[in-house]
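Omission of a single protein chain aside, the complex is shown with its protein chains in their original locations.
Chains: A, B and C, in written order; residue numbering restarts at 1 for each.
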Amino acid sequence: MGSPFERLTLPARVESVRAFHRFVRSGAEAVGLDLADMDKLDLVLEEILINIARYAYEDGAGDVQVAYSTEAGSLLVEVTDQGRSFNPLDAAPPDLALGLADRPIGGLGVLLVRQIVGLLSYRRQGNQNILSFRFPGPGPITP
Amino acid sequence: MGSPFERLTLPARVESVRAFHRFVRSGAEAVGLDLADMDKLDLVLEEILINIARYAYEDGAGDVQVAYSTEAGSLLVEVTDQGRSFNPLDAAPPDLALGLADRPIGGLGVLLVRQIVGLLSYRRQGNQNILSFRFPGPGPITP
Amino acid sequence: MNIEATQFEKAILLKVSGRMDAENAGEFDKACELWISQGAKHLIADLADLQYVSSMGLRSFLAAAQRLRSLSGSLILCGLKGLPRQVFEMTKLDSLFPIYETAQQALAAL
Partner (left out) sequence: MNIEATQFEKAILLKVSGRMDAENAGEFDKACELWISQGAKHLIADLADLQYVSSMGLRSFLAAAQRLRSLSGSLILCGLKGLPRQVFEMTKLDSLFPIYETAQQALAAL
């Protein structure tokens, strides 16, 4: 079975994102992600974390936990918050056909996550939102 | 354990590549690869198959087999030939610093495979070369 | 992230390098505001050495472009490659900006 999860919990704030990036970097290195994939992983994490910081907590203060586990060639990442229930898989996609003048400034974070991660899983467990995804670039087969 | 392998064997010729593309497409769809990843998978396969067609067999004629298995969110691909022993992981990388006039026309196939697939596994088994790789885009976690 | 500005006759060239994320995208906003307040009509963002950009960076590019457009100017991009290129393509923002391959080309076209 998979290796146990490494976990880091920090306040859900913009200023925590880089610390989470450094935290998952060890896992990314352990599974041999190349630099391009590491940047993509950082991007996905940043988008999820920024949204939690901005939208999850009514009073604007709360924590977020990032956990990862390195399984055979693959990084499992799980992001957990205790904010309002939000399933990004149900979010309406933005209208990408609008011209410059009409294009709203924003609404692209969830889209980027879904495009990069492909399939994403979401579950609501008690008062928690748990988003998870696996991050290998196409990898080697494992016997 | 993983699902059993689907297998297709064809002559190692340029003209077989598109048939192999169609063959792996079903596996790619089964694991939910998006269109961008399918193109990357096609590219990796084409590069490997073209090289086998061009270099593997002394007398220029032989077969190649592509096998795939769809495991939880991940496509395992295995390419087998009976040609001369060739481990692409040992191939010297081309010199990418050369200018237009000096740049050899070629030598980029193995490089592309290694860059896209990240880690690749090779084994020589009897008289066979077996190249294998896993092709998920970053995918969902599986319970 | 580092932003290096060079003043040309018809535009300001902003060479943005490194990583543009939620924490520092505001610096790009400020650089744009500064040059716009000094009368610049066209800003050229050279992204050839930009390694990473998240959606907070995209917001900044979009906001600056809309602001300049309302002043009959423009935000022009060049050097778009790697992950930033992919991010612009995934969000279809690449169709909303004048884009040139190099800063030289962008300047020559003004």
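We adopt the following convention: contacts are C-beta pairs under 8 Å (C-beta built on N, C-alpha and C of every residue); 3 or more make two chains touch, one makes a residue touch a chain.
Predicted, not measured: the structure shown is a model, and the values here were computed from it.
**Student:** List the neighbours, among the chains on screen, of the chain that has been left out.
**Tutor:** B, C
**Student:** Any idea which of B:14, B:61 or B:89 touches the chain not displayed?
**Tutor:** B:14
**Student:** List every residue of chain C that touches the chain not included in the displayed model.
**Tutor:** 81-82, 85-86, 89, 94, 99-101, 105, 108-109
**Student:** Could you pull out which residues of chain B are in touch with the chain that's been left out?
**Tutor:** 14-15, 17-18, 36, 39-40, 42-43, 46-47, 50, 96-97, 99-101, 103, 105-106, 108-109, 111-112, 115-116
The criterion applied here is as follows: only the chains that are shown with their structure count from here on.
**Student:** Provide the C-alpha centroid distance between chain A and chain B, rounded to the nearest whole angstrom.
**Tutor:** 30
**Student:** Would you mind pulling out the distance in Å between where the CA atoms of chain B average out and where those of chain C do?
**Tutor:** Comparing mean C-alpha positions, chain C is 39 Å from chain B.
**Student:** Return the residues of chain B touching two or more other chains; collapse runs of consecutive numbers into ranges.
**Tutor:** In chain B, nothing touches at least two other chains.
**Student:** Residues of chain C touching 2+ other chains?
**Tutor:** Not one residue in chain C touches at least two other chains.
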